[in-house]
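Everything below concerns the one structure shown next.
Only one protein chain is missing; all other protein chains are in place.
Moving on, here comes chain A:
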């Protein structure tokens, strides 16, 4: 167990370092002089010189990288070219929106996906299974941003059920906040729900035909107890695994969803930055996403090894 943890931690740290190198080199691969890109409007020779000095662009590359890492560790991602606001404070306002949206989407997707997956497995070969399977295939194939567009058109604008865009912070007005974020979370969760449903269904089918469930049935346990106590426990592993694997898709999805619903989160900040060529913001966004992905997947692996003892032995969460 300890050995597995140390290996996983070392691999995560290495990946984190490599992704930092990639982002660092990516910034150097920007067309033209990075100082020009960082300078924005003020392109006087003095300003460029000051930027070169501030970012250490006149230093050798390895030294530049060391300084870069030092600044990031201190939370200094530079200043937005367009707004003049430090990128770190932009992140502090944007991130809670995205985290709330994603957490809510994961919860909704889990409830829906596990429920439909169990139903499909238990009602094998009946209309309920066909319906659940069909919905999951559609959920996998539908462009979520399009679903979002249709939801805004028909549920928000035409029916007036939800606000079409905008956001209220959670602490300021919890009810209004939920009213704004529920629809985007449902939209973001549909794809994830489809994936969770399909995996839950096949895990349940395996479990239902396994020896320990047969024993439980033979013992005279009622079907409901067999399902919840024995078979369903396995689907917890399924959900944890999928959330880890699909985190990248979830982040991508959150970016689009925020853009459609006008939520002032991480995603909107990212897209705005690309079109405004706001390089310090893009850089921070890319690095932060990679870090979040690596850290969360490390935590998922830890959780995984707690839930499923076999992983600790083989050390390979396949």
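We adopt the following convention: a residue touches a chain if its C-beta (ideal position, glycine included) is under 8 Å from a C-beta of that chain, and two chains touch if they have at least 3 such contacts; residues count from 1.
Just so it is clear, contacts and distances are computed from a predicted model.
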Chain left out of the displayed complex - its UniProt protein name, from "ATP-binding cassette domain-containing protein", "Anti-sigma factor antagonist", "ABC transporter permease" or "histidine kinase": "ABC transporter permease"
Contact partner of the left-out chain, one of A:5, A:50, A:99 or A:140: A:140
Given A:132, A:181, A:251 or A:300, the one touching the chain that is not displayed: A:251
Residue among A:36, A:85 or A:274 touching the omitted chain: A:274
Candidate in contact with the missing chain, chosen from A:36, A:153 or A:225: A:153
Residue ranges of chain A at the interface with the undisplayed chain: 11, 14-15, 18-19, 22-23, 26, 29-31, 137-138, 140-143, 145-147, 149-150, 152-153, 157, 247-249, 251-252, 255-256, 259-260, 270-271, 274-275, 277, 279, 282, 285-286, 289-290, 293-294, 297, 318
